[in-house]
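Presented below is the structure to which this report refers.
All protein chains but one are shown in place.
Let's turn to chain A:
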Amino acid sequence: MKELRKMKKDAILTKEPKQSDKSNVHVTKQKGLSNGSTSKVQKRPKNHVYYPKDSEGEDESKVKVKEFSDDNNRWLKPKKVKTELFDSDEEDSDEEGQEIDDEDQLKVTSLNKLSDDDDDDSVGDDEFDSDSMKEEDESDVDSVKEEDKSDSDSIKEEDDDDDMLPIEKQTKKLKAKQKREQKLADEELKLNIAGQEVFQFPNDAENEQMTLQDIQQRIRDVIVVLSDFNKLRNDTHSRTDYIELMQKDLCNYYSYNTFLMEKLMELFSLSELVEFLEASEVERPLTIRTNTLKTRRRDLAQALINRGVNLDPVGKWSKVGLVVYSSQVPMGATPEYLAGHYIIQGASSFLPVMALAPQENEKILDMCSAPGGKASHIAAIMKNTGTLVANDVNKDRITAVVGNFHRMGVINSTISTLDGRKFTNAITVFDRVLLDAPCTGTGVIAKDQSVKTSKDQQDIQRCYTLQRELLLAAIDSVNAKSSTGGYIVYSTCSVLVEENEAVIDFALKRRNVSLVQTGLEFGTEGFTTYRQHRFHPNMKFARRYYPHTHNMDGFFVAKLKKFSNTIPKSTTTEEEIEEAVQKDEGNKINEKKVKQSKGLKRKHEQEEVVKSKKIKKLPAKKQKLEKQGTSEVVKSKKVKLEKVSKSPPKMKKRRESEMSNDVEVVKSEEIKLKKKKDLKKSETKNVATKVKHTFTSNKIKNKKMFQKKR
């Protein structure tokens, strides 16, 4: 009987952590496994109980019976959830499940006792499989016994409560105390949360000396404040103050220049921004692409593993990619590499080629191909059939294409160094074109840290001007009537909207192309709206990839289908392209220009003032004339204005009939015209109101005159 009591005590003691923290129990269980001792335990499977040496046979069953008493109900309950799980699996195993759970509990109890024994447990573990079957049978028998005896035991249990041993009372007290402490601790925690220090906006002097950790802390604080601004703000500072502070801190902490940080802040939400910046600090995992012209992925993986390379498939989306975790040999110099069995290529570089989906026997152009990774991928997919033109304007980098192509056994290629923009004239039409345009590289900051500080507005402008020209050239060199193709894939390793969606949008307005699905399963959708820009609704077909969400380089992929070979004439002259480019960013480039534009604005204002004065003078002169006369003048003005505003749409209609496909261009211009109309309407309104004013004043004067006369 004493034996039993001891068991119970232990049970109570060890229950304690269970209630407070489940993970604790888990740990102790594991300990139990490793410390499991005595010959008996060794023969039992993991989830069976250890019973002390003395308790055998009948005693064993009694111990278990105790477990089901009312006293233990409280802590047995949570386990029942588990038994339900068992139930769902098999109805027959109801009792077994419960049995096992109970034993788990008991096991927990026995741990304290056993902790000093250090017999090897491995034997027990090993024998698990062989013995488990027998044990199940045993447990069945046990459970039957339990049911029989449960009634009588509940009575016994009550008796026990009355005459508790001193040690039991102590445990009760201990329990109560622990509860109280827990409660206090919880309250304290709540207090801490409630009374958390609100972030204080720093003075300028404070900015001078700060460690990186301080800055990091402050970035976090400001993010917290900005996330619940109304509550946590400092009344004297506006949101822009906070954002400026944050921008400054981010620039300092990650060593970006203000311009790029501004751009990134426009692009990402604050929390996402920090993730992006963090991800941009870390290099992406090294990935290689199997050259299917020479080998298979399985064979390559085997060969590399034999050389001590630790690798894995890159994911379900690619059948040729492998991720290299670690390697004892340089990946760029193994005999397999030299024999052209693989190429080192970022995972994101697979995507544009997958989007392009080259078919065998097609004519395909890779406009900016160096160093030939994507182009050789295309050749591999085409299985060396058809023709592939790999072009890159840079003669120094084209050698890499030559090397890679010969190494990888690409034989259907022509390698050239033409300027991509002149491709329309140089070469016959293609079925598909891949344009991996040169960009600022804001998606691959991890590879090239210099991007952080070297880019400004002008660089971006240069990039997207070039990208637009290249994209138009790429579209022009595609044959829309191709039976299999007529596709253009545009990709950049930049995350900026100016270089991606804006460029596509530009092309959509100027060529007979439409956006189509890329066929890539993952990636975030392209922006249809971004700040003041409103892009084509199909821009959602484009795909964006970020280092922090997809663990590959920041990337943008869009696929266009050309539906007509005719080039809309209305707006394609190069001058207009340049104009459009300048319009987009004209004001921002230089402060001088800003000043100039301000000067222009002033001039405009002055002119307006003059105009309004004239208008004022006009009615004054015509005061003496009849009222109808003035109104006629105003009407005639209106008519003139309407003529001005109506005449362009008529022109547009003619154009529309000429080029039915170029609807969007017309639309955009109609919008512009509407704006113009609105402006002019407002002007006419102003005139009208002023005229009205004069009318009313005239009326009043007339009335006064009448009154005087009377």
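Here is the rule we use: a residue touches a chain if its C-beta (ideal position, glycine included) is under 8 Å from a C-beta of that chain, and two chains touch if they have at least 3 such contacts; residues count from 1.
In this text, contacts and distances are computed from a predicted model.
From the set "Os07g0174700 protein", "NADH dehydrogenase [ubiquinone] 1 beta subcomplex subunit 9", "60S ribosome subunit biogenesis protein NIP7 homolog" or "Glycerol-3-phosphate acyltransferase 3-like isoform X2", the protein name that UniProt assigns to the chain left out of the figure is "60S ribosome subunit biogenesis protein NIP7 homolog". Note on the undisplayed chain: of the listed residues A:Lys363, A:His377 or A:Arg544, the one touching it is A:Lys363. Contact with the undisplayed chain is limited, among A:Thr387, A:Thr424 or A:Asn551, to A:Thr387. Set against the missing chain, the residues A:Leu165, A:Ile243, A:Ala400 or A:Val516 yield one that touches it, A:Ala400.
The chain not shown here touches chain A at positions 303, 332-333, 335-336, 338-340, 363, 386-387, 389, 395, 398-403, 405-407, 409, 411-418, 426-428.
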